[in-house]
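Of the protein chains in this complex, all but one are displayed in their positions.
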Amino acid sequence: MNRTKITIEEVKRLAGLSALEFSEEELENFIPEFENIIALVDEVKNCDVGSQELKYTTHKLSECRPDVAKESLPQEEILLNSPKTKKGAFCVPKMLD
Amino acid sequence: MQEYDIVIGLEVHSELKTNAKVFCSCKNQFGQAPNTNCCPVCVGLPGALPVLNQKAVQLVIKAGLTMGCEINDIAVFERKNYFYPDLAKAYQISQLVRPICLGGEIKLKTRTVRLNRIHLEEDAGKLVHSTAAIGTLIDYNRGGVPLMELVTEPDIRSADEAVEFLTKLRQRLIFAGVAECKMEQGGMRCDVNISVKKKGAKEFGERTEMKNLNSFKSVYRAINYEANRQIEVIENGGKIVQETRKWDDNHGKSISMRKKETSSDYRYFPDPDMLAVEISREDVENLKKELPPMPEELKAKYMEEYGLSEYESDILTKEKELSDYFNKTLEKANNPKEVSNWILTEILSKMKDGSEEIKISPNDLAKIIKLVEKKTVTRTNAKEMLTRVWENGEDIDTLVKEYGGGVDETELKKIVENLIKNNPKAVEDYKTSPTPEKVFRWFIGQVMKETRGKANATKAEEFVKEGLK
Partner (left out) sequence: MNIENLSLIDLKNAIQERKLTSLEVTKFFVEKCEKSDLNAVLEVFDDALEKAKEMDEKIENGFKGKLAGVPVIIKDNILYKGKKASCGSRFLENYTAQYNSTVVQKMLDEGAVIIARANMDEFAMGSSTENSYFGITKNALDPTRVPGGSSGGSASAVAGSLAPVALGTDTGGSIRQPSSYNGVVGIKPTYGRVSRFGVVAFASSIEQVGPITKNVKDNAYMLEVLAGHSEHDETSLKEEVPSYLSSIKGDITGLRVGVMKEVEEAVKGLEVEKSYKNALEFLKKNGATLVDVSIKDFKLSLPCYYIIAPAEATSNLGRFDGVKYSRRSAEAKDVDEIYVKSRSEGFGKEVKRRIMLGNFVLSSGYFDAYYNKAKKLQQKLIEEAKEAFSKCDIIVMPTTAGEPFKIGEKTGDPVSMYKEDLFTIMANILGVPAISIPFGKGKSGLPLGIQIVADRLNEGVIYNVADFIEKKGEEDARV
């Protein structure tokens, strides 16, 4: 079985989706390591699971939570761990629309 | 322009009318101080889990039933993953593979618009872009408010049709009690997908998308602007690029935002924190029973059963509030034509004068209509009574005593004239007596005697005074 190859562009794309950044050096080490892991999960890609449909674990609509509103947490409790707040809101540097 | 077809598809988001949010028990409520309707789920705290509100699902089913959708027997919730500050968990819980509703349609005057689907998802928080010094502020109160997203097939062909579609959709949602669609609060928002093609051409052109239009007027303007822009580009030998454009309502034009990245990869997968929902036929039947008649049905009923004109029926079924009012009044005063007349003339003209709500109960209006019918009060007096209830909130039963003439003004005038003519002595007395008041009272007494107390006392006094001059 051919090993799945991962390109540097691919890794960069994944880093983008992950909101992570890697130094060029980290990237270089990352690729062979990642390919080893992909080789492991490729065992699934290459296995035979027949032609089954995916089933879902379900519950009945009537068992779902009734539409009753309850008290929320106090604002100061919600903002407790926030790195930056203003006027009762979480705050980030100004964004363009 | 006539050589081109405009092809439009809509994605409409409406906030559902529930007490609580869709995945937690915080209030679904507009206009609160920032981050006060929030809990661990709303802010995406570690360890928080979504728990589905059954009402939200029921409302989407109801919406679907009013548009002939097929209801899925199993609805699955998926995560749509992307980073944005208004999205606390970095994913939105939405539906991709098995939405609650599939298919369905809304009939317009010119054509039928097919629906692709209706699904349930959560609204995001609200960003307020302040000054550079303050930055962008994030309020998660709206985060987790239940939203239904309706997606049409690209069946709409003009801005007029788009507005007609939205009007009908909005009507249905309000009638069914699914959503309030308060446009000014962002309760209903619309994304417009639009492309143009040479008339008769089979292939659709490349499309652009305009997001978050929050009034019918801007939908209308945006479509016309964008269609013209696309045609112009093509006429000048250019090509349309698939992209998201921002509609600038102030300047009346659309602006390119960014190329629609092929890499916008949301990595949908079933939310492992949630169970899929089994919707039984029984659930659907029960919800069907709860549905009130839709505007079209009401209109037909008004015309066929009540003999109202199409014009009247149209107006009466345009707003849920008005048709409810009509129906309730009719329960008490069984005269459709009369009730319709009163609403269309008196009530609506009062509303036009700036009143937001109908300030007379259906019960009171019915009473007034019946008083007129029985000739207990004259039409003119009845209108005056209505005004006094509307403006001062006066009690109808007290007013009846005052106006309860049952004697028409002209008739009353005649009675007074006759009285004066037939009682010259009394007229003389009135003019010479040291106590004319006493004589005056005698005349009024005579009027009441003659009308068996039904005369409007104020009017009677007025006429007697005049006759004695």
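Letters A and B name the chains as they come in the text, with residue numbers starting at 1 for each one.
We adopt the following convention: a residue touches a chain if its C-beta (ideal position, glycine included) is under 8 Å from a C-beta of that chain, and two chains touch if they have at least 3 such contacts.
In this text, all values refer to a predicted model and were calculated from it rather than measured experimentally.
Engineer: Which of B:P46, B:G200 or B:G393 sits in contact with the chain that's absent?
Structural biologist: If we include the chain that is not displayed, B:P46 is the one touching it.
Engineer: Where the complex has a chain not shown, which of B:E3, B:E70, B:E232 or B:D273 is the residue touching it?
Structural biologist: The one listed residue touching the chain not shown is B:D273.
Engineer: What residue numbers in chain A mark contact with the hidden partner chain?
Structural biologist: 11, 13-15, 17-22, 30, 33-34, 36-45, 47, 49-50, 52, 54-55, 57, 59, 65, 73, 77-78, 80-84, 90, 92-93, 95
Engineer: So which bits of chain B touch the chain we can't see?
Structural biologist: So the residues of chain B touching the missing chain come out as 40, 43-52, 79, 81, 83, 85, 88-91, 136, 138, 265, 267, 269, 272-275.
The rule is short, and it goes like this: only the chains that are shown with their structure count from here on.
Engineer: Where the centres are mean C-alpha positions, what is the separation of chain A from chain B, in Å?
Structural biologist: That pair's centroid distance is 40 Å.
Engineer: Hey, which residues of chain B end up touching chain A in the complex?
Structural biologist: Residues 18-20, 25-29, 33-40, 42-43, 51-58, 74, 76, 83, 85, 127-132, 134-140, 246, 263, 265, 267, 270, 275-280, 283 of chain B touch chain A in their complex.
Engineer: In the complex formed with chain B, which residues of chain A make contact?
Structural biologist: Result: residues 13, 16-17, 19, 56-62, 64-70, 72-75, 78-79, 84, 86-97 of chain A touch chain B.
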